[in-house]
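Below: one structure in structure tokens.
All protein chains but one are shown in place.
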Amino acid sequence: MADPMKIRAVLKGDTVDVRVLMNHPMETGQRKDGGGNLIPLHFIQEITVRLNGKAVIESQISQAVSRNPVFSFRVKGAKAGDKLQISWLDNKGDRNSTEAVIG
Amino acid sequence: MNQSRRKVLQRAGTAGALAAAGVLRPQDLLAAGWNKDAFSAKTLADALKNIGAAGAGDSKDIVIEAPQIAENGAVVPVEVTSNLPDTKSIVVLVEKNPFPLVAKFDFLEGATPFVKVNVKMGESSNVRVLAEAGGKYYSAVKEVKVTIGGCGG
Partner (left out) sequence: MRLARLSTAAAALASVGAIALAQDTKKEIEKYQRMISEASPVELFELEGEALWKKKQGPKNASLEQCDLGLGASVLKGAYAHLPRYFGDADRVMDLEARLLHCMITLQGRTRDEATQRVFGNEDKLSEMEYLSAYVAGQSRGVKMAPGLAHPKEQAAFELGRKTFFYRAGAWDFSCASCHGEEGKRIRMQELPLLFKPEFARPVVATWPAYRVSNSQFKTMQWRLNNCYQQMRYPEPNYASDITVALTLFLTATGEGEPYRGPGTKR
């Protein structure tokens, strides 16, 4: 089962306020586990926000973004019924994405 | 970011095909869009240089909303609005982090130049934000003090 991801998309006029919650350890590679071993670098590198399939925001982030990242964006020209899709790719090649219909 | 590489990726299709064709090295496969040099830079100056923003002038049209005091450096909320016309991207850096570059957001058609992100800060530092508008980079800064609260429990 993929880790949950959640989008909240609230329409204000023709702009959507988007908040996305992501489950990800965002390990910096500096933390040690119980046995004193370094936990390897594991973090989301790229995030794409799409409106009705078209990319509107592309982001590159580092391991310095907090664990279980939460982002807020604003997308113009949206209307009720439009589809918002957010996806991420991490440094291990894992991906996740979720969709929300703008209400 | 290497523009010719991106063009190759867009034309070629699957990552597997690209690897087989010898165009991508294994470690490039999935991070082709991620600016490794900029994210690995250990000083603010190097990070700025790597994203092409060295010498960015200050601008009051970049608004940073962040707490002056963070109870813990693991999560520091930073909200940025750029009122510069034609803002194409926003970049967030934490000057005293081991690797200052934290995030870059590119706004394609339809996105407002606004973002809120939670960043990790190793110690009290300036949070530096850049906005790319009209082909130039502009800068703003806000100091955030990182404290530790509580009894460790």
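A few notes on this one:
Letters A and B mark the chains as written, and numbering starts fresh at 1 in each.
The working rule: a residue touches a chain if its C-beta (ideal position, glycine included) is under 8 Å from a C-beta of that chain, and two chains touch if they have at least 3 such contacts.
From a predicted model like this one, the values you see are computed outputs, not experimental measurements.
The chain that is not drawn here is touched, among residues B:Ala38, B:Ile51 or B:Ala70, by B:Ala70.
Not every partner is drawn; the one left out touches subunit B at residues 66-72, 74-75, 77, 79, 116, 118, 147-153.
Residues touching the missing chain, restricted to subunit A, are 3-6, 19, 21-23, 25, 66-70, 72 (touch as defined at the top).
The working rule: only the chains that are shown with their structure count from here on.
Our note on geometry: subunit A versus subunit B, Cα centroid distance of 15 Å, whole angstroms. Subunit A contributes residues 15, 28, 45-46, 49, 51, 54-67, 69-78, 89, 91, 93 to its touches with subunit B in the complex. Subunit B makes touch with subunit A in their complex at residues 29-31, 33-35, 39, 74-76, 79, 94, 97, 99, 101-112, 114-120.
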